[in-house]
Structures are given as C-alpha cells and as structure tokens.
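Just one protein chain is left out here, and the rest sit where they should.
So, chain A:
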Amino acid sequence: MDKELIESIVRDVLGNFEESGNSASPKRGSGLTARDYPMGEKSKDKVKTPSGQTLDDIEFKKIVSGETPGSELRITAETLNHQAEIARSVDREQFAKNLERAAELTKVGDERILEIYNALRPYRSTKQDMLEIADELENEYDAKINAAFIREAAQVYEKRKRLKGDR
C-alpha cells in the first residue's frame, strides 16, 4: 500500500477517535489555562485540522498548489473544547458554553447551519419543526447541548406566540 494512503487512513482513524472521544463528553480538566494561550503558539500539539494534520503541516505552498484543500482551514470540535477550557480558566463561563455548542456544530454542513438558523427566527417554524431539528441535531450529530437549547426555544416560542402561524 502506498505510504501516503496509509498515513491518511491513520490520520482519519486517529481524527475520528479523538473526535468521538470528545464530542460525547467534552473533556473537563485536560488542564488548559490562559498560560496555554494562544494555542496556535503555545499549545500547537493540541491543535489539529479536520483530517488530523498539525498547524505546521498547513503550509502556504501546499494551499497555493492545491495539495492541501481549503477544507483543512477549519476548526475542530476538540480545539473548540480546548478553547472553552481556556475561557473557563479566565472566568468566562457563558463564552465557554458558546464554544461548546460550537464544537457540536462543527460537523453540521454550512447549508444546514444556515437553514437551522433561519428556522429559529420568529414565526418560521412550528413547535414540531423545532423539535425535529432538535432530534436531528441530537441523533445525527450528537449535538446534545444544541438539541436541548432548541427544545427550550420551542417552549418559549410557544409561550410567547412566536411560532409559525402566530402572526
């Protein structure tokens, strides 16, 4: 088997391993603090691209030549969870929670993200529509925090008459 292929398989497997390990239960206590920030300088070893490359692997020349695809210029769930930890270390609890919700959303495609956002705007969705989105996020993306957040929104929209047809 060719060396590059093996490498890419290993990366994928490792990447998946790390991702599933983290998204199921965001790590609390890998001990990152403000001292490890900026991660791009001080904790490079903990920052990986979606396919598992390191920051140093992402070179200008390789992006220009097309060897490294643009899809590598993305943050992963692990990195966001790490950044959430750093945020907590400087007493920014709500911001950390936002980063954890974001970590869950890294796997949701651009178009679907835009659709869900629009569905959450006032008068766009029935309660059932919203609950289905919550189920989809939970079942297909393991996005438990977002699912709970949208279920909460569905309750509030119902109470405040901001569902589809309420206008």
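Quick notes
One rule holds in what follows: contacts are C-beta pairs under 8 Å (C-beta built on N, C-alpha and C of every residue); 3 or more make two chains touch, one makes a residue touch a chain; residues count from 1.
Note that contacts and distances are computed from a predicted model.
Not shown: a single chain whose UniProt protein name, out of "MrpA C-terminal/MbhD domain-containing protein", "Xanthine dehydrogenase family protein molybdopterin-binding subunit", "Glycerol dehydratase large subunit" or "Amino acid ABC transporter permease", is "Glycerol dehydratase large subunit". Against the chain not shown here, chain A presents residues 34, 37-41, 47, 49, 55, 58, 60, 63-64, 66, 70, 72-75, 79-80, 83, 86-87, 90-92, 94-99, 101-106, 108, 110, 113-114, 116-118, 120-122, 146, 149-150, 152-153, 156-157, 160, 162.
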